[in-house]
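There's a structure below that I have some questions on.
With one protein chain withheld, the remaining protein chains of the complex are depicted in position.
Moving on to subunit A:
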């Protein structure tokens, strides 16, 4: 069996991380070109091969499609550099910056154990470097999601791990008024939908991710919604109403009040 071009590219790249779904590499298409990020959806051996091949193909293609749609409508997402759906490889722009999870209280636990106390002071310092307060950051999250939902893209896996802050030196805009750029990443579970329901569930997924990762996050998430509401405009009441419904839907939830 011959080795495909994508496989070859992966071999010459630097492994960065292994997420739940994919291995991530830093690669160069040509020696002089700027780095790109390769996302390789490797074969999951626990899954039936047939199921796996179908899922990989549809997820890579779907991911590329969603990112393109976002790019065209001004949502901050990484640019697309290459797509190979059969091999499960997606090449996107390399973003200099940091994952939001690590910038928020409680998110910096890296060993799964509970050591929240000593990171609080650190967070604010890093955020200062990006020129943004926590409140502004929350609003930015809401705005980006609203922009994405406006073009009917549903992210499907909104967590603070899937958001990044660009370093000031690599902004896409040259407007001096722009002090921060929040980038949405990982569209692996995204899909297109015009339904209020899907948008509400998207927000609900993020709310739950906030609650489970960043303790006492309720006031934070309220600010996310405020930013979202502002940008969404007329559609907000309907989405808010649906979000309230979705919250009641999880199992074994108390039905009081």
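Keep in mind that, in the parts below, a contact is a pair of C-beta atoms (placed from the backbone, for glycine too) under 8 Å apart; a residue touches a chain by one contact, two chains touch by 3 or more; residues count from 1.
Basically, contacts and distances are computed from a predicted model.
Visitor: The hidden chain: which UniProt name fits, "COMM domain-containing protein 8", "Aspartate aminotransferase", "N(6)-L-threonylcarbamoyladenine synthase" or "RNA polymerase II transcription factor B subunit 2"?
Guide: The correct option from "COMM domain-containing protein 8", "Aspartate aminotransferase", "N(6)-L-threonylcarbamoyladenine synthase" or "RNA polymerase II transcription factor B subunit 2" is "N(6)-L-threonylcarbamoyladenine synthase", the UniProt name of the unshown chain.
Visitor: In the complete assembly, which of A:11, A:47 or A:128 touches the absent chain?
Guide: The one listed residue touching the chain not shown is A:47.
Visitor: Using the document's definition of touch, tell me which of A:74, A:215 or A:237 contacts the absent chain.
Guide: Reading the full complex, the residue touching the unseen chain is A:215.
Visitor: By the contact definition given up top, give the residues of subunit A that touch the hidden chain.
Guide: Given the touch definition above, subunit A has residues 18-21, 44-48, 50-51, 54-55, 109-116, 156-159, 161, 189, 201, 205, 208-209, 211-213, 215, 249-255 touching the missing chain.
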